[in-house]
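Inspection log for the structure reproduced underneath, given as structure tokens.
The complex appears here without one of its protein chains, the remainder shown in place.
Note that the chains are named A, B and C in the order they appear, and that numbering of residues resets to 1 at the start of each chain.
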Amino acid sequence: MKKFINHIDHVLIESLSGFAAAHADLVTLHLDPNFITRKNKAVNKVAIISGGGAGHEPLHSGYIGFGMLDAACPGHVFTSPTPDQMLMAAETVHAGQGILFIVKNYAGDVMNFEMAAEMLPFESATVITSDDCAVINSTYTNGRRGVAGTVIVEKCVGSLAETGANLAACKALGDKVNSRTASIGVALTSCTVPAAGRPTFDIDALEIEMGVGIHGEPGRRREAMREADAIISDCVDAILTDFKTRNFATSQQEALLLINGFGATPLMELYLIYNTTARLFKQHGIQISRSLVGNYTTALDMAGASVTLCLLDDEIKQHWDSPVHCAGLRWGI
Amino acid sequence: MKKFINHIDHVLIESLSGFAAAHADLVTLHLDPNFITRKNKAVNKVAIISGGGAGHEPLHSGYIGFGMLDAACPGHVFTSPTPDQMLMAAETVHAGQGILFIVKNYAGDVMNFEMAAEMLPFESATVITSDDCAVINSTYTNGRRGVAGTVIVEKCVGSLAETGANLAACKALGDKVNSRTASIGVALTSCTVPAAGRPTFDIDALEIEMGVGIHGEPGRRREAMREADAIISDCVDAILTDFKTRNFATSQQEALLLINGFGATPLMELYLIYNTTARLFKQHGIQISRSLVGNYTTALDMAGASVTLCLLDDEIKQHWDSPVHCAGLRWGI
Amino acid sequence: MKTEFIIAAAKAIQQSILANENTLESLDRAIGDGDHYINMKRGANAIADIAEELANFAPSDALNKIGLKLLSTIGGASGPLLASFFMAMAKTLASQTHKEYVLNENVEYSAADIAAGFAAGVQAIIQRGKANIGEKTMLDVLIPVANQFVLLATQNCEINPICTTLMQTAEQGVISTKDLIATKGRAAGLGERAIGHIDPGAKSCQLMIAAVCTLLMEA
Partner (left out) sequence: MKTEFIIAAAKAIQQSILANENTLESLDRAIGDGDHYINMKRGANAIADIAEELANFAPSDALNKIGLKLLSTIGGASGPLLASFFMAMAKTLASQTHKEYVLNENVEYSAADIAAGFAAGVQAIIQRGKANIGEKTMLDVLIPVANQFVLLATQNCEINPICTTLMQTAEQGVISTKDLIATKGRAAGLGERAIGHIDPGAKSCQLMIAAVCTLLMEA
């Protein structure tokens, strides 16, 4: 393991401190319990709080700011944060209109946020993101994982909350965006959790993990490495099949295409992926009218990428386009 | 070599096409010769053109747009573009006030841009960026390399050009920013040029390359891997020594700190590096008032990072803060 | 039961977790995200760190404190589940305590009381995680152990044979996870690929049960 770290026990705090120092105009870092809040507390709006294990930067701290989150609770690397963090964060950012938690669908995250919500002295609601169509959904499992589509949910809900919309409306939009979003990821290499000191999984120079999770969880299957277009074509098919299974028409649909890097894949390759993905979706009658390409939901130093398609409607489009001012996403302001 | 590519001969065009498609609101791609221009041609201003080998994304194409570049000429991976690209780009974006070329200081880039400038039917000037203090400058060599500091030069000059300033003024600001900027990089791993198919250099699991170039060129020395703070401390010393040698006072100076990832280093580590770097510079009396952390000048899939310090004055600060709207840098707009 | 014993048990658990780094880590790497050992270690160390403080409380209060501490230190899936266990067990034991607590004094609990507390803890895990036996989780160890424990305790078995049986039951539970498809937790995404791998949470629960039983049998 070769990383810019001093001691595995200090990685998180040193990184959070660097983040807070680099964006001192935007955020305030609170330690013990750890959470990050907007520099300028919003007034009279639903407070949006997200959180999850560290290692997915800029998710979630990078999305704190006007038009997106009010606070984020970072756990240890790839480990859900704990209820005390969420409770303190909620207390700090609550602005009279209740708390909306945005939680990626992992047993740990869901249970920790659930316990926090139960203990919370304010009204709250929770949007659980579950855009990863690599995991075939089933009533027998705890369902699909929340991956890069979470960024779109956070952006849109954050925008709506800024208009003064109430808790139910924010939750409804979050659920809608989540249901209209599907993602699938591919890993070329494993990530290495600092505390583990070695790669999470072994993978051959000629293999890829199709459907990998953002913690390096195994995906649909181990496959032979192929040319980019063949891999991407399978990703596009998985997404189209998912929407079909869930009775969403995709033809003639306007959509947002997010090509997300997992941390070690260069932008040059992400744009190449975008090129093929957009072409294939267009061939299926989908009109890509919004795009995002870059490292938005990472898995430490994993080489790989994910494709996310969000089916737009006027409401989602409006909230995607609205001004946002965060460390990891900024426009119109 | 495990990359998202189809064929090594098509990487560049497919990636450029993806870039242009993802940012169709901002740029237009021209092929054969290859160059990228702003979607909306600027009028009556100095046209700013940069370029260089591909593989450093978002540099330079990601910096095309209001407040920064008018055009970029991408060469093959890590190879200078050719004069025909620059000539066609200049013809396309010339807006009556001459052309300013911003060129990173490599023999190839300098000579190709020089030949283009000689053939150009318009007035032109060239800013050569040379912020890499890993290469100890000497009258006997062709000097320091242009690395991540180039982004700061492009941002400031682009801002000034937008005000209608003339060619001489733009060149003067570019030269000033360049002279007030120093960078140094560290590689943990090599990059792999697609066409080469194997790592540019061999490096041990316990070694780092101190002072590496953004093409994987060897740096000052091969060193033992150490804790982040020890490595960063050497980087900070190199930068302070460089300013001292060039007679720039750093104490009490206001500065911009850029922590740049080379492509495979996660944001989590970059923020950890920021944390230590900012602390050390502060200990030396430098006031870090502007920051940028992320992948801004990459070296394909190299793991590693560079530290760039730019000594601010009111003029540079004004042009750094001014609105910019590019794929790779955006604020205030 | 004395709080002293709870602290000794917590230390025995800590030692057992630390001694099984490789096992726990590689199990979670195979079908999870590789952090289960780190999570358990963080939790175990946190309890050891507050041992002195715990000594001031009645056993049920100490168990509740342990639950709260685990809740704020472990994180992940195992954090709220184990926390729920201890908090629920604490609640059940507290309801069986009828005297004012005097520092360092023994609080009388029958084996059946403790078994009921354990079962209540397991029930809390079931409620929190919405899983049950056969889903390839820690419950494949905890449910059979709880059932056995309640059964043997109500049959007035001696402590040693109870411990021996529970340790065996726990080991069988661990082995039973090997051939299961996971339907809860992180491994649920794996489908058939989870088969052949032991569930990390099941293994760590077995380690904890063994550590406490061994301590009881030595006493």
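The rule we apply is simple: contacts are C-beta pairs under 8 Å (C-beta built on N, C-alpha and C of every residue); 3 or more make two chains touch, one makes a residue touch a chain.
Because the structure is a prediction, the values reported are computed rather than measured.
Shown chains touched by the hidden chain across the complete assembly: B.
Touch with the chain omitted from the figure is made, among B:Gly18, B:Gly67 or B:Pro81, by B:Pro81. Contact with the omitted chain, checked across B:Phe201, B:Phe248 or B:Trp331, is made by B:Phe201.
Only one residue from B:Ala134, B:Cys156 or B:Ile288 touches the chain missing from this view: B:Ala134. The chain not shown here is touched by just one of B:Phe4, B:Phe19, B:Phe35 or B:Tyr106, and that residue is B:Tyr106.
Summarising the interface, chain B meets the missing chain with residues 33, 53, 75-84, 106-108, 111-112, 114-115, 134-136, 140-142, 145, 193, 195-196, 200-201, 213, 215-219, 221.
By our rule, only the chains that are shown with their structure count from here on.
Chains that touch both chain A and chain C: there are none.
Counting C-beta pairs in contact, the chain pair with the largest number is A-B. Averaging Cα atoms per chain gives one point for each, and the point farthest from that of chain A is the centre of C.
Mean C-alpha positions place chain B and chain C at a centre distance of 55 Å.
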